[in-house]
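Heads up, one of the protein chains got dropped from this complex, but the rest are sitting where they should.
Letters A and B name the chains as they come in the text, with residue numbers starting at 1 for each one.
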Amino acid sequence: MRDFLLKLGNIDRRVIYGIIAIGVIIPLLRPIGLPENITPPVKHLYDYIDSLPKGSVIILSIDYDATVLPEVHPMVLAVLRHAMVRGIKPIGLGLNPAGTGLGLDAFSKVGKELGKKYGIDFVYLGFKPNVSATILGLGEDIRKVFPTDYFGTPIDSIPMLKNVRNYNDIALTISFSGSSLPENWIMYANARYGEKIACGVTAVMAADFYPYLQTGQLIGMIAGLKGAAEYETLVNRLFRRLGLKKPSVIAIRGMDANSLAHVLIMIFIILGNLAYFSSKRGRKE
Amino acid sequence: MSHDPWVWISAILSLFIFSFLYRDNPFYKFAEHLLVGVSAGYYLNIYWYNGIYPNIVSHIIKEHNLLYIVPLFLGLLYFAIFIPKFSYFIRWPIAFLLGTASGFAIPAAFQARIMEQAKGTILFSPSSYNSPLAFINAVLIFIGVLTVLSYFFFSKEHKGGLKISSKIGIIFLMIGFGASFGYTVMARVSLLIGRLQFLLGTWLGLIKY
Partner (left out) sequence: MLQRTIPLVIVFVMGILTTLQFYIPHPISQEFYRTTIDWMNGISSMAIILAIGSLIKHHWTKVSRGQNVVYSTTTLVSLAFMALIGFIGGIGQHSLFQKLFENVQIPLQATMFSLLAFFMASAAYRAFRAKTFEATLLLLAAFIVMIGMIPLGYYISPGISQFSQWILDVPNMAAKRGIMIGVGLGMISTSLKIILGIERNWLGG
């Protein structure tokens, strides 16, 4: 047994790579469809958006890039579907240059899917480079920060933004990010202007945002692919209730693979420890 | 299987990157350099169309607002870095941005990261008293924050009470790091799932949505 464990300790990294690849591919091809439990931070955000009056304006800040696309993009799509189907008007903007095209893709896709009109039901403003200046500027006058939308149309000629001046006219801002960027929204938009903030972050960052949830500086949070799958579940239920066609569920489809990969990683850690403690070095220590 | 040539380009480029798992190779290197070039070209356009033009140039050209010559001048000083004799001029725009950003950060950080967080630790919300467990949690949070802060307090040697406190702080920190690591596994695996969903679904058509 000890010999076996020692051999395991010297296993080639490519074998581990192969096991992980197979562990992810099989459940993707043959999903089991394990049920999704909804965690409180996701439920709070969903309920908040659901409770907003029709015609309310919210900001979706696309602060991520393609490096975290599989985790965060499904969140944006799910929140956009929820908002648009409820008659809430989203403004898209971004503080990460590499995310600009992703936001454009998400807004155009969901807008088309639900038959919404650009400039009336949703608008996409694009990117601005200075994080603090942009967030603070939106608290003063949106026209100063974004004189035009992403396509170069002057803000004043966009009907949806006629009565939108600053955070007083924006019910909620959600920052989607793979970094600590949502903290800037909390520091500048919430602390200074009292804007309600929520975030959709990668799982890597999620644990760091819990202090803000407890103080209410964040009204909700979608964390990682699991959070995206939870939001998709809630949106699917809403679509079913409204008799609409169920949208694609990319995050939910990935969760079985996530479950199996987690189990594999845990097995790797246990085996790695067993191999280590069987070795001379491990026993010495 | 997809018949869209764009999907094929995406898939082949993805495979180039995956080839690195076997070992470093020319396909990977090509893809890596292509990414750097394409991203730089992309940024250049985005910064021009979303930043330089609407926030400076159009104000000067269309509105004839000459006040914007100041940020234009400061921005142009970035070019100084390419002229060795005058490269120090690059410090001017950096000084402007650094000064303003530091000035904005002081009250904001104090309010959001210190005052609100201290309030959340000391002033328990009414829900903390709803049940014995909620109250225990509130007390645990209070002890946790205080002991973690004591662990990072290096102005005094960790002896006596401070040593005990910082030891407790380490326990909280380890649980915190463990929680972050637990979440990290999900993050990394999710990225792989996303790419495989593209390759198996969009490209090969083996997954139906």
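The rule is short, and it goes like this: a contact is a pair of C-beta atoms (placed from the backbone, for glycine too) under 8 Å apart; a residue touches a chain by one contact, two chains touch by 3 or more.
Keep in mind that what you see is a predicted model, and the values were worked out from it rather than measured.
From the options A:Gly137, A:Gly200 or A:Gly220, the residue with contact to the unseen chain in the full assembly is A:Gly137. Interface with the hidden chain, as seen from subunit A, comprises residues 11, 13, 16-17, 19-21, 24, 34-37, 39-40, 65-70, 98, 101-102, 104-105, 108, 128-130, 132-134, 136-137, 140-141, 144-145, 150-151, 192, 203, 207-208, 210-211, 214, 224, 226, 229, 255-256, 258-266, 268-269, 271-273, 276, 282, 285. As for the chain not pictured, it touches subunit B at residues 6-7, 9-11, 13-14, 17-18, 20-21, 29-52, 55-56, 67-68, 70-72, 74-76, 78-79, 81-82, 88-107, 109-110, 112-114, 117-118, 120-121, 137, 140-149, 151-152, 169-186, 188-189, 191-192, 194-195, 198.
The rule is short, and it goes like this: only the chains that are shown with their structure count from here on.
Subunit B has its Cα centroid 14 Å from the Cα centroid of subunit A.
Only residues 21-22, 39, 42-43, 46-47, 49-51, 54-55, 58-59, 97, 100-101, 104-105, 107-109, 111-113, 116-117, 119-120, 141, 176, 179-180, 183-197, 200-201, 206-207, 209 of subunit B touch subunit A when the two sit together in their complex.
For subunit A in complex with subunit B, the residues that touch the partner chain are 14, 17, 20-21, 24-25, 28-29, 67-71, 97-98, 100-101, 126-130, 132-133, 136, 146-148, 150, 152, 183, 186-188, 190-192, 202-204, 206-208, 211, 214-215, 217, 223-226, 248-250, 253-254, 257-258, 261-262, 265.
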